[in-house]
Every structure is written in C-alpha cells, then in structure tokens.
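What you see is the complex with one protein chain gone and the rest in place.
Our next item is chain A:
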Amino acid sequence: MNDTVLQYALVALLVLPLLGAIGALLPAPPGLKGRDPDQAVLRHGVSVTGAVLLLSIVLAAAFDYRHSARMQGSTDLSWIPALHIRIHLGVDGVSLPLIVLTALLTFLCALHAYFNMPEGPSPKAFVALLLLLEAGTLGTFAVLDLMLFFLAFEMVLIPMYFLIARWGGEGRDRAAFRFILYTLLGSVVMLLGLLLIGLKAGTFDMVALATDNGSKLSHSTQIIAVLAIGIGLAVKAPMWPLHSWLPDAHTAAPTTGSVLLAGVLLKMGTYGLVRIVLPIAPQGAHFFAPYLAAFAVVGILYGSLACLALGRKGNRGDLKRLIAYSSVGHMGFVLLGIATLTPTGVNGALFANIAHGLITGLLFFLVGAVKERYGSTDLDRLAGDGGAALYGTAPRLGGLLAFGAVASLGLPGLAGFWGEMLAMFGSFHPAAGLSRPAYLTYLALAAFGTLLTAAYLLGVVRRVCMGERSAEAVRLADVRGFEFAAWSPLVALTVLAGLWPAALLGLTDPAVRILLGGH
C-alpha cells in the first residue's frame, strides 16, 4: 500500500514540473489571471513548486525508514527495448534527502522570484525554465537507468544556461557559454563511460549493475569507465582543476540561479559518484580513489586560499565569487569523503552534500539580498575602510549572514560540522587496500583547510557585518517578510541537521553499506 503511494508520488514528482513548465508557457486560464500576466505566471511557479514540495513530503512520509537500503516506490517500464533502456525509477536512503532538498530549494527560489523577479526578459520563460530545471534535477536523483540518468543530467544544462544568459548580471554571456561548454564536454565523456559499462555488462539498469558489483566488468573496463564517468561528474561537482567554470557562473547568475546551482546542481556530480561509480565499478573506484582524494584536498586548500585572497582588503573581491570558491572547498570535503571508500566517509560526504545545499543556498540568498540593497557585491565597495556595519544598518540581515558564515565554517551544532568531520574521520581509516599514510596526509591538509575556511569566513563577517555605523548611512531595509519566509526553512534545517545528525545518517547509512558492496 505504502509502496503504491510512493510509486505514484515519485512519478508525479517528475511529471508535475514538466507539465507545469508547459503550463507556464500557455496563457493563464480564466479565473487565474491575477493582477497581470507576469504575476499570474510567477504565482503559477510558486504553486507548482509548492505542490512538488508537498509531494516530496508525502514521499518522505510514506518512505519505509526501516528498509532505507531498499529501492522503494519502484516503477520499471520498458522504454526502448532495442537498447535495453527502461524507465526505472525508485528512491532509497541516498536519494530521498536530495529529492526533498531539491523540491525545497526550488520552491524557495520560486517564492523569492515571486516577490523579487530578477531583471530580464519575461517571467513566463523564467518560470518554465525553473520548472524544467527542477524536473531535470529530480529526475537525476530518481532514475535508476544509466541512460535516463544521462538524459536527466543533460536536461538541467539548457535551463541553467538560459537562466544565466538571460537573467544574469555582468559577464553573463561568457559565463553561460563557459558553463555549458565545460559541463557538456564533461557529460559527453561521461556518456562514453556509461555506454562502455552498459554495452559490456549488457544492461543499463543501475540496480542490476550495483547488485553485480562490477563482477561482470573486467578490471580494465572498470578503469576506463570510471575515468570517463569520473571526469564528467567531477566537472559538475566541481573538482579542482575542473572547477573554473563555477566562479564565473555563480557570479553572473541571478540569485535563484546561484542558489540552485550551488544547492542542487553540484550535488548531481557527487550523487553520481556514489550511485554509479562506487557500486558499479568498485575496482575502478578503488584504483582512482587516492587520486580523487588528492584532487579533493587540493580543492579544499585552493578554495580556501582563493577565498582568503578575495576577502582581503583592496583585492576588489566579489562576495558572490567568494562563496562560489568556498563551494569548491566544501565540495572538496564531499569528494574526500567519497574517496575514502568507507561507510563513514561516504555517509559524511552525503551529509556534507545536504548541509552544503542548505548553507550555501542560504548564503547565496543573503548575498543576493545584500546586492539588492547596496547595488554591489564588491567587498571593497561594501566595506570601505571600516566595514559595512550590517549589524547596525540591517541587524537581522547581518545576523543571518553571520549565522550562514559560521554554519559554513563548520561550527559544531550546525549542519556544516558533521559532514566534514565524518569525511575526515573516514580518511583516518580509509578502506582496505588504500594507502593509509597518504590518507593521513590528506586528513592533515583538509584539517588545515578548515582553519583557513574559518579564517576567511570570519574575515568576511568582520568586514561586512561589523564596523562603525556612519552617521549619514541610510537605514537599509532589513529582512522583509517574503525573505524571512524563504530563508527560515533553511536556517531551521541547518540547526536541525546540526543537532540531530542521526536523522539523516540513519537514513543514508544502510544504503551506503549496500552501495559499497556489503550485504
């Protein structure tokens, strides 16, 4: 009974945003015309994403938590028998939190846009693209067929491209093109890897492949496939040195674009590593794990150092860019956790994934609000010599920004702490066969990275929030009602995940153990 509910909820979750996207392009039906067409379509966006969020809550409520390792709510239909491609959907403990996170963030973005539509062409296309993006991301987390995964993975690119290119800020054309070029080339390489696995193993079904645990794939096939798939996913994640599309894209994107990019899109890369690479090609994963860990650690340090440089006075650092670079660092922890190949590390990675989605989503919302009020996110212009004194001019906004920053630096008791701690804990005892000294070195470097992270985030808080409030400064609008509505769920969840990590870890752990080959 419950499984039927899950099944229908999951299918509806994917179909609803697609129908909504088409609906957004059609003229509003009588009775729903609203004040004007723009308002009507934005409201349509809010109601559809709201319905999707409700569905995801239904999904979470109907989910059987005692068997979170099992695929639940499965739909398995034949689609292209010629290629053995099936429409196979399902949800387990790994994908459920990501689905809920996606639905939540998209809803908050739609809500934010309803009150504060970014400048650009008609909101009609904006809402349609937002819903298409949601369908693609939810699809990525819900499908269990390699080819469908690729389709969903690709489906996200086009709406994101247009969100940046059409509604973005300065330098958007270049940033958008760079975004699509990097991720497209990456995903073509990934496609080759997926095809290799599918053709060699004779099936594209992820569940069947994960059950085989790579036993039908030769060692060399696994290595080539993991290299190809890994490159595609690493571009998306992003892993240093394939990250260079990210800061530009984030800086140019509108607030909603940045939030979704950081909160959801980056997760698709790490999710793919956990869902595809670890269980389907374990030997290949084992071969590349130390390299992945090394790149991850470089990413952590590189991200923090870049942020430190951007945060310094006189460097004309952009606040949005700074948070984008901090994402590179945070995703480094996620990658490090995955690269340990231990349940501890992978659980930590998945936790950090969600935490990063919540916290960075919040931070991008906040920075968007700062930009709106000051007209700039240039730290030097914001802070001047003394500091922007946000505590004085807009105390609630300043407080939230400080909250986001300390959550991001991993203060115990908030969401950012557990994931990174577990990732490092995992690398203290990496999986059998991985060089322990190497991982201990990574651990030490990553720990140093957390110090650097704390340094730059506190520096940013000092420069933006503190400072002498000048007499002539106008009192800025503090947090408004809709902003409060959009941000408070993120704040609440950050605190909740920090205080009660077992809720999330208990969900992912059984599934992770299965994916890592234990039974």
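Criterion: a residue touches a chain if its C-beta (ideal position, glycine included) is under 8 Å from a C-beta of that chain, and two chains touch if they have at least 3 such contacts; residues count from 1.
FYI, contacts and distances are computed from a predicted model.
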Check: Of the candidate names "Sarcosine oxidase subunit gamma", "Peptide/nickel transport system ATP-binding protein", "RNA polymerase sigma-70 factor, ECF subfamily" or "NADH-quinone oxidoreductase subunit N", which one corresponds to the UniProt protein name of the undepicted chain?
Finding: "NADH-quinone oxidoreductase subunit N"
Notebook entry, point to check: Where the complex has a chain not shown, which of A:Y8, A:W79 or A:F428 is the residue touching it?
Noted result: A:W79
Notebook entry, point to check: Any idea which of A:V5, A:A28 or A:L185 touches the chain not displayed?
Noted result: A:L185
Next item on the list: Check the options A:A28, A:V58 or A:L195 and report the residue that touches the missing chain.
Entry: A:L195
Item checked: Option touching the unshown chain, where A:V58, A:M155, A:V207 or A:L411 are the choices -> A:M155
Item checked: Missing-chain contacts mapped onto chain A -> 79-83, 85, 147, 150-151, 154-155, 158, 162, 165, 173, 177, 180, 184-185, 188, 192, 195, 199
